[in-house]
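A single protein chain has been omitted from the complex, and every remaining protein chain is retained in its original position.
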Amino acid sequence: MADALYDIAEPGESKAKEACAGRAVGIDLGTTNSLVAAVRDASPVSLPDAEGRMLLPSAVRYRADGAPIVGREALAAAALYPHDTIVSVKRFMGRGPKDAETTRRFTPYRFVEGDGPVVKFAVAGPREVTPMEVSAEILRALKVRAEVALGGPLEGAVITVPAYFDDAQRQATRDAGRIAGLEVLRLLNEPTAAALAYGLDKKSEGMFAVYDLGGGTFDISILKLTGGVFEVKSTGGDTALGGDDFDRALAELIVAKTGGDAATMSASAQRALLDQARAIKHQLTTEETVLLDTRPESGSVTRAEFEAAILPIVARTAAACKRAMKDAGIDRGQLDGVILVGGATRVPAVRAFVEELFGHEPLADIDPDQVVALGAAVQADLLAGGGPREDVLLLDVIPLSLGLELMGGVVEKIIPRNSTIPTGAKQTFTTYADKQTGFDLHVVQGERETVNECRSLARFQLKGIPPMAAGMARLEVTFLVDADGILRVMAREQTTGQESSVEVKPSYGLTEEQIEQMLFDSYEYAEEDLTARLLAEARVEAERILAALAGALVSDGRLLSAEERTAIEGTMAGLAEAVKAGDHHAIRKRTSELDLQTKPFAERRMNEGINRAIGGHQVDEIGDRVEHAKGTAAHEGPGGGH
Amino acid sequence: MQQAGIHGEAPVARSEGDGEFKVADAAIAHIGRLTDKRRAEGKATEAIRIGLRGGGCDGFSYVFEWADKPAGKHDHVLEFDNGAGGTVRLFIDKKSMLYLKGTTLNFVTGLMGHGFKFENPNVKGACGCGESVQF
Partner (left out) sequence: MDRDHFEVLGLARAYHVDAADMEARYLALQKETHPDRFAKALPRERMDAVVRNTELNDAYKVLKHDIKRAEYLLKLEGIDLGEEKPQPTTGATKQLVVDAKLLMEVMELREALAEARSDKDEPKVEALTEDVQVRRARALQIVDEGFTAYEKGDKSKLDAIARALVSLRYYARFMEEVEGKE
């Protein structure tokens, strides 16, 4: 029981004491796979699931009843439930129903018709879910995994995003984190995360390019590493280009070879075709030819054919790379190295292309699937766990210029791309009509000169300007981009000093109320989450005790009579069964029974004084844990609240 | 440590969280004193927000602060008669309430000084600094 005494804090200022190191994780929320990592014993490690697997397929299947299924199981049934299984949801983050992504071929989803700012999938239940909610399910699964591995609730998470994500996509990711009940410590750009993992590992110095081709996004970042400072010089990319596109290109090749027609395929057939294409792509990394079927006469795909099919896609990355080097003010001769990130860089043709483009043999010795999460874990540790380390600092940039719409649909750039963040800018506006009391502003993001070719972020209405003659009022509008790369806008009327009210209408995002509602909806599973965690913790504890006890029986079993031994083994079997059955109350109960029963055994082992250093310590630990467990069980008695 | 009697037997509450979170007389009285002081300073006294959030070495830490915004629709609003014609109002979000069921907010004076104390039966451990709790 916490004995701490509290004072009532000022609004927003409740906090844990600094001395309390927290559990913070890095999460790579990927298009194809997601994973979670944490710093343990000073180095970052990926946290596996109960079966020891690191990668969680970014697939969520909604069911008519019960909580959604996330990961491998969802993916395996994707072809059976093509409408209810959302894969590659990242491609829909921060996107609207009219965006190109929702109208692509091989997209077996049912979208909710309407003009709302956010794409919605119609899934089993029936219910309508946004990409943020789908992503939140993935995050929640990783959160539970991390809580089990780290032995308690998380203090917070650093979630990675493609460097080239625009404001709407970043907002969507942060909102997904909030819906999942995570404290989002920072959104970190994926290439920067990778550089952090590499740079710390190798203590590198110099100028590096990070070429990150993931399942659905492409990023290029140029970084300068000096004395622990990771300074991003420039970044570029394409948020709708990745390994998924290789699958589509290959799927089209297969359709052409087998004489099918993509347009008339059922959703299930499309999903199955994409799955097949992905499997063939993986095989072609090491093989020259892959049969389309087990029968030789059904045809085959060669690596050369595959490479020809994906070449136009890979070639699209070159322009972004060249521009990034130009923006950084360097040519390829000044690069000290190139780092490969993302599963799609396993394709040999991609590696060859990168080597040709930069004139450097790329580095890929940290698993390209894990390197981003590992880097994010380091950043999370810096922010929460280990506290700031004097020698490491990340300086990142905003990937796309932020601007305002002027008369005639022309864009005025307010903050240019590749500005180091956080950054700000002020603009002064004036009224154009007498007694005008309001002002409309349209904020856009992109490099083009006209509004229609940029991404609309939000519309702001400034109200409550005191009536004055035209041109007299002076409105100062302040743009602030925070360290997550997310924009905030404030406005003030200068002649009167009156703060104008700013009404935000995000073009593609969720309103505060919608997030609140989604958070509330997620409470539906809060008890389920709690139960799952209690169960997982009880299991881990029980398994540790069973393993320790089994070891003790082998080494010191002679200290027990045959009768005692049989009794203990019976209780152990009972506990093992309870672990299997999955009721945490029962596990706790049997754990404490086992504790009582083995007390004399523990004492005898202690008295023997044999293996005091190792054996005795273990028994001590068992005793402690069981005490602990008992304490909890007592609380869960009649007065308990679970 | 001196403990005052539990006040929460008949709290004036208007939410489904009725009776699940109690405030001891001593705490009510002290909140009253703080409220008077803050009111004189012109600071927010509308309500006190209580909750739990991730943080600290044992995973959770208490949110315990004056509220500067009205209750959200996912908050329980608990109201307690302060016995002097006033009301002590608490906001507790629904998720935190899962972990706070049965808790009594007390105010104690003892060797460690005086302060508010959460007597929470759900807690199974606390770290050395006591600022962070485990369930």
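We just call them A and B in the order they show up, numbering each chain from 1.
Throughout what follows, contacts are C-beta pairs under 8 Å (C-beta built on N, C-alpha and C of every residue); 3 or more make two chains touch, one makes a residue touch a chain.
All of these numbers come straight from a predicted model, not from anything done at the bench.
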item: Partner chains on view for the chain not depicted; value: A
item: Absent-chain contact - pick from A:Glu447, A:Glu543, A:Glu569 or A:Glu593; value: A:Glu447
item: Contacting the left-out chain in the complete assembly, out of A:Ala124, A:Ala364, A:Leu395 or A:Ala532; value: A:Leu395
item: Candidates A:Val350, A:Ala384 or A:Ala552 - the one touching the absent chain; value: A:Ala384
item: Selected residue (touches chain absent from view) among A:Ser43, A:Thr258 or A:Thr420; value: A:Thr420
item: Interface residues of subunit A (partner: the chain not displayed); value: 12-13, 15, 18, 185-186, 226-227, 229, 231, 323, 379, 382-384, 387-388, 390, 393-395, 404, 406, 412, 419-424, 427-430, 447, 471, 474, 480, 482-483
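The rule is short, and it goes like this: only the chains that are shown with their structure count from here on.
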item: Touch list for subunit B against partner subunit A, complex; value: 31, 34, 44, 48-49, 53-69, 72-74, 94-95, 98, 101-102, 108, 112-135
item: Subunit B partner contacts - residues on subunit A that touch it in the complex; value: 1-17, 19-23, 152-156, 181-183, 516, 519-520, 523, 526-527, 530, 628, 631-632, 635, 639-642
